[in-house]
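Submitted below is the structure of interest, expressed as structure tokens.
The complex appears here minus one protein chain, its other protein chains still in place.
Our next item is chain A:
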Amino acid sequence: MSVIYLLISISILVAIGFFIAFIRAVKTGQYDDDYTPSVRMLFDDEIIQSKVEKSKVENSTTL
């Protein structure tokens, strides 16, 4: 049953892994602004769409 030592140690190690990831995230300022990213992530689609438009414009006019 000493496998429980192993299992608990692994679970703690995994937890510590996530904990380090959290500390890193705070350090790089990801928690400083918790509003803008929520809006930003919705933009990707629009940029692709406008790129399509751009190619259309380039075809029709000689820009």
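The working rule: contacts are C-beta pairs under 8 Å (C-beta built on N, C-alpha and C of every residue); 3 or more make two chains touch, one makes a residue touch a chain; residues count from 1.
To be clear about the criterion, contacts and distances are computed from a predicted model.
J.: Given the options "Spore maturation protein A", "ABC transporter permease", "Heavy metal translocating P-type ATPase" or "Hemerythrin domain-containing protein", say which is the protein name UniProt records for the missing chain.
T.: The missing chain's protein name, per its UniProt entry, is "Heavy metal translocating P-type ATPase".
J.: For the chain that got dropped from the picture, name the residues of chain A it touches.
T.: Interface residues of chain A facing the absent chain: 1, 4-5, 8, 12, 15, 19, 22-23, 26-27, 29, 31-33, 35-36, 39-40, 42-43, 46-47, 49-51, 53-54, 57.
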